[in-house]
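Notes follow once the structure below has been shown.
The complex appears here without one of its protein chains, the remainder shown in place.
Each chain gets a letter, A, B and C, in the order it is written, and its residues are counted from 1.
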């Protein structure tokens, strides 16, 4: 039985707690949150014990730690977990600073603890299947990747201001997906963006509509299309063009019903809410973490994957600002 | 060069004339119609000579005859063509009476002239592909056939009154398609019908909404769904379930554009007009006739196919009227 | 808190137990099974108490009873539950005999207890949406219903022998769906069937491939297509053609991935396993039962719905055997 300690009892904490409850061989043993009532609520649902974060990390009751707290707290918690020799499941981004992520990597490697960066989309059954078919060689060599990723509606300006910007907050998922599908590191990054959805977003220095191009050393190319608005639901599609074929994962619609009238044939909108759209992914992600830690097999995506995505996000932010292509080492 | 004589210069005559013009090695040489001006109009378009029907049939200028005149004239024209030794392309139905079709068969067989019953849907590229894949064994043995065939809107009552009824006028295409796909003769026929689209149709003794079930001696089953109304276009679909798989031909939409809004994902309606929907079928049908006659290869569907479909239509009409299953020999 | 007693701890018992666990305000309090170990297994998972069936039904710890035992036990358990004044959730079919179902109805009505006949497909989100859109008038008046229902593979002969035949075992779901969508009682039933999948099925007097036609007094028509085999998954589709449009619920595929190669564009097979395909339906069905019983609102589908479907199944069985249309009162 793997006894999980949960740091952060907000929305994503509840998601992870529910995931743990659905995996045989794991239990949420302890929870912690800066707001005691928030911790109490989740404790009531799970039957877990409420602890202080530092105590939870070092507690003998806790075998592994899930970090779902605000980003700026990750650094300290990661170091504490490493020091305590506890396996870590950490929400993305690991940190807003690539330099600080590198320090975390050192701590994690020194302690030799398993670490999962929670890029949940890798565990979406559809996207995972695409990657699996690529690995099996079904479409030959990957040549062109297209990622279409659009939110149903923009976040509040207050969130935008502290988010690090679209590329670090939203596109970071696509950067990880790009690496996952390309199977090779991007060496150049180009990004353009504008504030078409909400001019206020532009006023605080961010963009809400963007396009990114990544290229690898061997010449593979990935294009990402982002928007903070999609009237037709949460638009989440990927397409991979290879030397021998093409794979695409289409949107997940609300249902399979089609209505035909004089207007034509209408299917349901895409599922709107990310927790619904990626519910299976969250479940599979936690199952992987628990199984890997329990059985001593490698955990993925790693903390290095977290670093790589952050580097791409930084490069895209710079590219968009300065209007030039950024070359990576 | 195969010189075609066209009997009947109405809408379908124009369709066939255009088809002939697109086949190398054939030309419309002569046209005839009960209304001289109607004949003149088609003659002007094609450069053909206007003749009287009987003269056209026996003319040395005409190698083969296309019969596109009203059904009650077919019998005499078929006999005349057979007597003249001319290959025949005859619009469906061959005749409203199975007995009279049998007499036509005798004449055609005695004269040994090629005869095509114009069940054009067999030449639709999609339906032809389904049948071809069946023949190649791609889905194993055929077990269940589903034919969904619905007109965009009902014909005028005057047409309904003289049409012989829905089963003989509209379903007859589906009976031929059923035989084409089943690859075996139906031995039982069951039909139900009602007048839901227009009560006037019921008052003149016909139905506008119907379902037919056919079964063959070996136990294959076909279901047909008919309506005289479909708000979403000309609904023409087939599906064949076999021991190793399933084939279906979907509707042909007006275009490939999909619009996504808060309502969902909307594709265009099905093509509405039968001449548009089956344009490729009409072209392929005539090409087959011309090539077959020119090269001495068998013409299909045959006049016997015309008889078989008519027998099924008669049986369905009787079944619907009397509420019982009709068994065929 | 609604305390549920579960009769029958086999596969479907586990499904219902899991459904109960996911509804707030309900708990599995007691379980019973003819095989004590089977009951123990489910008790271990749920934390429920193991009881004898009769004791469970009358226990003060149990507010409502879920009957998931073999069909021939339903009659007695229903009478016992009615006598004990307990709300009943009963697996389909209520009983193999329409006469005995009528007796159950009397007992249930006399006791005035809520009764749900577990036609779970009504609760499938896709099918439920179709029915909801019909009710809202989105396609006008219903005219033609098409139900395509095909199992991935046939059951063992031993099961077939005791199943009551295809129409009572498998098509019964489609009969209920037909009534659900037609919104009117069928007055005539016609069925044909054959044993194409496995000749052994024919030898024991059953069919594995069938087509049924239902018609209502106002002239609405429903066609059902059944097979015990579908290489491409569990084929579960419905289509409703109305005066102003058409609705269809397509198959639920295993994932949204499409692969394009020289062969064409390939999507995943339909979900194979009925517990996967109808998982959401089972959940929603139990949620409805619990909410309805708790809040005193009507439960549906009713025991009368169970009777009506059984009558249609009996009629289809007779029609198929005797080759004639069966008229219902």
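Operating definition for what follows: contacts are C-beta pairs under 8 Å (C-beta built on N, C-alpha and C of every residue); 3 or more make two chains touch, one makes a residue touch a chain.
All of these numbers come straight from a predicted model, not from anything done at the bench.
If you put the hidden chain back, the residue from A:76, A:143, A:200 or A:279 that touches it is A:143.
Listed residues A:26, A:62, A:130 or A:230: the one in touch with the omitted chain is A:230. Of B:52, B:141, B:244 or B:327, it is B:244 that touches the chain left out of the display.
With the whole complex as reference, residues 141, 143-144, 146, 148, 150, 188, 190, 192-197, 209-211, 213, 215, 218-221, 223, 225, 227, 229-232, 235, 239, 241, 243-246, 323-325, 327 of chain A touch the missing chain. In the full complex, chain B touches the hidden chain at residues 125-126, 129-130, 133, 138-139, 244-252, 255-262.
Contacts to the hidden chain, counted on chain C, fall at residues 231-232, 253, 260-269.
The rule is simple: only the chains that are shown with their structure count from here on.
With centres taken as mean CA coordinates, the chain nearest to the overall protein centre is C. The greatest centre-to-centre gap from chain A, using C-alpha centroids, is found for B.
Mean C-alpha position of chain B lies 41 Å from that of chain C. Among the residues of chain B, those touching two or more other chains are numbered 231-232.
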